[in-house]
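Take a look at this one; I'll ask things after.
Selected chains only, in their assembly positions.
Per-chain residue numbering starts at 1, and chain names A and B are given in the order in which the chains are listed.
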Amino acid sequence: MSLELRQTIYDSLSSFDFVDPHTHINALQPAAKNLADILGYHYYTELAHSAGLARTQIEADGLSPKEKVGLLAENFAPLENTIQASWFIEIAREFFGFTEDRLTPDNWESLYDHSEQVMSAPDWSQQVLKKSRLTGVFLTNDFDDPLAGFDTNVYIPCLRTDDLVFHLSKPVVRERLAKASGTEARNATSVRNAITKLFEHFCANGARACAISLPPTFAPEPVADGAADAALAKVLAGGDVSAEHARTVSNFVFWTLTQHCAEFRLPFDLMIGVNRAVYREGVYQGQDLYDSRVSLIQYQRLLNAFPQVTFPISVLASVTNQELVSYAWIFPNVVTNGHWWYSNTPTYIEHDARARLEAVPQTKQIGYYSDMYKLEFALPKFNMYKRILAKILAEQFVQARGWSETRAIELGTKVLRDNTAQVFAANRS
Amino acid sequence: MSLELRQTIYDSLSSFDFVDPHTHINALQPAAKNLADILGYHYYTELAHSAGLARTQIEADGLSPKEKVGLLAENFAPLENTIQASWFIEIAREFFGFTEDRLTPDNWESLYDHSEQVMSAPDWSQQVLKKSRLTGVFLTNDFDDPLAGFDTNVYIPCLRTDDLVFHLSKPVVRERLAKASGTEARNATSVRNAITKLFEHFCANGARACAISLPPTFAPEPVADGAADAALAKVLAGGDVSAEHARTVSNFVFWTLTQHCAEFRLPFDLMIGVNRAVYREGVYQGQDLYDSRVSLIQYQRLLNAFPQVTFPISVLASVTNQELVSYAWIFPNVVTNGHWWYSNTPTYIEHDARARLEAVPQTKQIGYYSDMYKLEFALPKFNMYKRILAKILAEQFVQARGWSETRAIELGTKVLRDNTAQVFAANRS
């Protein structure tokens, strides 16, 4: 009975269109051109490498897309237990008519050839959106993205700010900033002015959020202009930058961005907890890990200082999820946001989502985002989430609390669809 | 079959009287007078505020109880997914004949009026106790509580000591202490003497426990009288107190309290992990959060120094629960105690209780306490716990380990009822 109920709820949760509130889609090339765009996703290359395939093979110069897929398919067996592998199989079956359960050295080539043909349809990305029931996807735009050439109602701009906060010491970043804003970053005032220009540009082009990923040590605090000027002077002078000065600049830029979120009424997505380049010999995008010893208490000052800014927060490790639940339960400006990266697997999604659904107001939960680089991934990732959500609703709400199916489905619909519209629209300027 | 078995076990666990080993009941006014006493519980006001209701509205001067309930009922929809909301509905249905599933702008007023009438019965609190199957509830008494005017067999005194340990620098606390103990706190000796007076008073009035909540940074250690004298001198002199001196005083008072627990044979309830006033603009009692980076290793010295004192320990975050299980498995004087505050939701209760039931001796587990402010809350909170306990017993003991239902129910009865009597009576002087 439980399994049937889960299926019924799942079917209902699959019957409406929605928006994916966080992706890395390139709006100018949103769908895959071939299977290499899919199997080349870092989730597969890093797992294949982890299972023994040399990085030099995976990233060999001159490897054609088809050769790359062949290489990864030949080395797919060790990862076929992973949920990530199941996403690939679901993509192959749902989009390309694949009828098998496993990707093998014997069947990859026909899948490759057939899928390439399917993907060559001029309206392929629209087909994918439609089949995935997506009416829009949030982007992750560099701060100097021109935001031109695409429909910002479907491909919704989002200002990604890691470079500004953590890499302003790099000349190339400052050059990009100068070019994008028409303002050279010399001191607190000019940095602030440059940031204003970026927000004007993004908001004029329909941006719905500002976003950043943060290391576990980050603990934002305000910086006076004088201190920011001094630290910026050191940083701009080049050479080695002390950790203290680097932190001052990061804090200043971060706080200034938050002030702009307040002014421009943009939610600020905080993705908390990643350490970059922990495994230096890893494949592209497969080098980052984390230290799970992080606490939202580090954000106490920020959350108190900006009651008018909504912070959809993602945490990297499941052990931080209870803090997220509690902070969202207490702070009006904290919203739980999806299941990020290393927590985006069923065990952790189920444990974390269940805790949220029973203790955070239903209006303050963004259930899921795909984090995808190519449109084809939304379907299996959201389906995975919907199955888990249906299980929680069936077992914890219908069975344990006596809710009607209809009411349970309403709750599911809210966290899957309605809240995205509310949270990211209510604050629009 | 599993659901039926859970129901059978639940029914058995609901068939006996028991004592609630930790509440915030006011013994002179134990039950609610109206729904505002129930819906005004901080669990609702803070969730309503979190979901968007202004604190100034919730805490507006001159708001009548009925107006307050109206306000909260109008703003109940965003929180109706929460387990806390389910407690309210269960109270309304079980105590006041409410027949609906949701509290709405349309039905709150009749519920209010009817419930006020029900609650006006002169024996209302006895009715609630009886229906809830409670024969007693532990209180949380200020150290200067006269403990007079109520039956201490039903309303069982418990000496709460946060003020003594953390706020002795406040003149008002020292004045209260002087008044309660007849001794002015000037130095180590006089503080010790004052505490002795408090213990004499509490134990003469049937106290069964000493209790305290502790911040995540606390790591108790003994303080020599000389060092305590010096720190007390600084603290009593007024003005700014250094963190070092404040810590010395806290450690001295805490260690002295523990010595008294040993002497007076009182268990010492430690509630570990809360940071106070993290969200300063929060509603009353809705400002506290935590840093989950805490370890019971901080209590190593204490637990070794006082083998004769029983420490029923509550932890605020589920991520600390495995440490609690392990410490209770190794240290004879550690008892697991309930599911506290932000861990008092089904996901965390289930995960944590299951781990305890399979690795901590059955005699060393206090299954649950309500932490309630008004008697009406024991029923839905304990029912929630009993449902989860029944699920664990059914799935992990009867199904997975082949236990008989009878034996599983015996285990449940122990952690629900018997251990409370044992742990808090065995050590009585």
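Quick notes on this one:
What we mean here is this: a contact is a pair of C-beta atoms (placed from the backbone, for glycine too) under 8 Å apart; a residue touches a chain by one contact, two chains touch by 3 or more.
Just so we're clear, the structure is a prediction, and the values are computed from it rather than from any experiment.
Because every chain is the same sequence, the assembly can be counted simply: 2 are drawn, and the full complex in the file has 3 copies.
Definition applied: only the chains that are shown with their structure count from here on.
Touching subunit A in their complex are the following residues of subunit B: 3, 46-47, 49-52, 78-84, 86, 101, 275, 278-282, 286-293, 317-319, 342-343, 345-348, 351, 387. Contact residues on subunit A toward subunit B in their complex (touch as defined above): 293, 295-297, 300, 303-304, 307, 319-320, 322-323, 325-332, 351, 354-355, 357-364, 396-397, 399-404, 407, 411.
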